[in-house]
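Sharing a structure with you now.
All protein chains but one are shown at their positions in the complex.
Up next, chain A:
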């Protein structure tokens, strides 16, 4: 294409390098010179990310024409005899992820110009989100586990910094700390998984590892004595623990709702569209490993499906607009994870993509609402916003329809594909998983449109002053909304073939024949029309419709009904409001337990036993002994003479009796 042709004058590596380095440069400029640039600080990061987006498009186009790349940039270190490098693996999966990441990032950068304008940390914010783009891109482009982990931790760091962006808020600081530490639990598994890969494959390089992996089938390891496990199951599960942390799967999901303490643009970018999908991406990248282990796939499937349903249910009882969307994100990540379990890797990436668009859209639209509402986030205090904010209303509606899986919006195609793939999975757990996913469809539509109707329809519930000042947001906010709204509409039917059914992604995936769910669907593929028609006749569509209808009835027509229903369902709602007790368990058992152990080790172990008894105790005893023994030194000659004689007698007795 003429649009990318001029890039041929550069060596290919230069194009690839520009993708991470341009945002990094933006981040450094905004970080170091932000105090000087002030409200102009957005220029360099935006240009940097725009360059990265353009280059990503070029790379996608190249990959489409068969130009891929696999190679190293520099050797990070030589571990023993093993060189570990920083390098790139440019294939269809990477190229697609690059475009998604840089596109959403660019939208969020533009949106931030309007949204964060008056914030004193304006430049710092741009520095962080550009740094995030750099880290995420490095993660996606990596050709080895070390760099993957590098990017993995770096996006975690930026997430930590951005959740705690308003560092004067106690709740934000606690949320940031929580996010980091919970993610570290996942990282523990991830790191050990990498160590295991190094142990069994002797390399950290993707290609080398993937060529060794098939030879490991059947090899066992006894992690617990007497319980032999397949090595590949062990590795796959360890890596998945990492994915559970980053992609917020139960029970490591607890940090994500709290991450909403951060500014809204990063909720869209990091905690919905990109970073949280890193775990999904990682598992897809590792498909050669996962496809070797039915046990690992089953765990992935069940955890994903359980997350999809259970987190959606919590979304029903939330009143904070951002938290509802956050629980929705958890639920949707569950769908993606379940797809991974059903070996429908391309469907997972497809949903990742559509979700990135419509969820970023929903978050940014929610930000627009929050902006207009003077930072009010409680949907019970909103209502009737549609008149004042037509663009926000319209784009939010598109996002909601896409999220609920309404045809022909993007979410319908990706979600239906996942449900169908899970339905075709031959894993014994697939039945349960499918049930949870289908039930989740109703729940999704219900919480989404509950939010939608409460915010935009009905009578205004804010005070008159606020109501009088309601206004549509400036163009820097509405333009990104529209930009994200377009793919939220068409990305489903347009990309189901290349992405969802894997016609484009295939080269990056390894799928075992016995679990080729997507392959089966692809074999019966009769075009978009047929797929739509089948979708209209299937359960999920009717569940979506009824979810929307119930929401409209409850929150549009008969606002008294939900209140009455709440009373009847009290115990059930109590469980949901307490989020199944995960937070309480963590707080009471884990946090308090750790502190208790720490104090106990400190005061009893260190102070009383080691210092009190051993160290100072020894000193005390020596002192005491010296005190008593010094009395022997009386200074009287006859005492000493007497002692000498006694000693002499004892010695003589010894020599005579025992030696003689």
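Operating definition for what follows: a residue touches a chain if its C-beta (ideal position, glycine included) is under 8 Å from a C-beta of that chain, and two chains touch if they have at least 3 such contacts; residues count from 1.
Please note the rule applied: contacts and distances are computed from a predicted model.
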UniProt names the one chain left off this complex as which of "NADH-quinone oxidoreductase subunit M", "Amino acid ABC transporter ATP-binding protein", "Phenylacetate-CoA oxygenase subunit PaaA" or "Acyl carrier protein"? "NADH-quinone oxidoreductase subunit M"
Of the residues listed, A:8, A:199, A:219 or A:587, which one is in contact with the missing chain? A:199
In the whole complex, not just what's shown, which of A:69, A:115, A:149 or A:555 touches the removed chain? A:149
Looking at A:16, A:69, A:180 or A:255, which residue reaches the missing chain? A:180
Where A:76, A:210, A:525 or A:582 are the choices, the one touching the absent chain is A:76
Taking the full complex into account, find the residue in A:542, A:574 or A:601 that is in contact with the omitted chain. A:601
It is residues of chain A that touch the chain not shown, namely 74-80, 146, 149-150, 153-154, 157, 160-161, 164, 167-168, 170, 173-174, 176-177, 180-181, 184-185, 187-188, 191-192, 194-196, 198-199, 221, 223, 594-595, 597-599, 601-602, 605-606, 610-611, 614-615, 619
